[in-house]
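The complex appears here without one of its protein chains, the remainder shown in place.
Let's look at subunit A:
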Amino acid sequence: MEAPKKPHAANNLANDLLISILTRLPPKSLCRFLCVSKSWHRLISDTYFQAQLPPSMAGLFYHFKDQDPSHCWRINKEYISTLSYHSGFIDTTLSFLPYTGKIQILDSCNGLLLCRLWGSPSSNVFICNPAAQSWTLIPNLKLPNFYSLFLAFDPQVSVHFTLVRLQPNRQSPCLELEKFSSQTHSWAKFQVSTEHDINFLRKCRGVYFNGILHLLAARKYIVAIDLESMVCRRIEMPGTTSLIRTGLLGKSGGSLHYAVKEKREMKVWMLKDYERGEWVSKHRVRLEVLFYILGFHPDMDIVFLRVQNILMSYHMNTGELKEVHTLRQRPIQYWSFVFSPFFGEDALANKNGV
């Protein structure tokens, strides 16, 4: 073989590329290459001893409604990557789904998305995983109102997901809960006692973690439903004067967070003691712009905001407000979903290309 050239291109091979090369080497070669340089030593040690962890958040799905030229309402979907590096092979256009037409995302939970076909019969509700490009259709679902559907999936506990449909009972202080599990592949009905009347906000977003679904109820508290025992608990909201509808519930760093907009001030609270229901004020900032709260970063102290048609990240540690992406237009009605990719095994029936 000729003497190897020194291509300058090799200088800037991204770490991800080097990792994908290194993971194809036998351990003996890898070990020998430990002394190539400090950066190779670090990379090989990491590659060798750690699993390749996916990022805790890859981006946001963003929906908005507008009117087509004939003044019919239509739904638009945009995906905004929040990674500073390449987000890998995640099909965020959802083109692996065997459906034509507009897909509307209803919920997002630890890598899985709950979706429906826009403007089609209610039976077409499905769960998909954009990282694994897998999906499954939910059987026997006839719903008058989609917004009472919640997705619960925790890959650290089980490969199976749970779909929850909620309806308040008008006669007694309890909830009608229907649960679909991918394990049993069937629906089951429960009555969950809430002790008090519950009014959910329309399009209320659920936050699932530790086996419990958390929902903002209209009267200044959170309803926490344990999806195994079906025990329902109330968590008082932190002291705030504003209407709850300007607030957002989310999960960050393993704790429940609540952000609320009061005029031009944003207040962020964290549920410090879950058992006792003790909130602490985490951050307060007066932003000299009109903003809307979109979501929490699952790991870092970041809140995503929309300012006019710009998606921004607010960093609580530094007080910085950074521009992430310019949205196509300033919407009237919009929804956003934080997306954390999950590359592991899921229980979705259809795998792309299989």
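By definition in this document, contacts are C-beta pairs under 8 Å (C-beta built on N, C-alpha and C of every residue); 3 or more make two chains touch, one makes a residue touch a chain; residues count from 1.
Assume contacts and distances are computed from a predicted model.
Enquirer: Name the absent chain by its UniProt protein name; which of "Ribophorin II", "Translation initiation factor eIF2B subunit delta", "Ribosomal RNA-processing protein 43" or "SKP1-like protein" is it?
Expert: Missing chain, UniProt protein name: "SKP1-like protein".
Enquirer: Looking at the whole complex, which of A:16, A:323 or A:345 touches the chain that is not displayed?
Expert: Candidates A:16, A:323 or A:345; residue touching the omitted chain: A:16.
Enquirer: Since one chain isn't shown, list which residues of subunit A touch it in the complete complex.
Expert: These residues touch the chain not displayed: 4-14, 16-17, 20-22, 24-26, 28-29, 31-41, 76, 78-79, 86, 88-89, 91-93, 95, 328.
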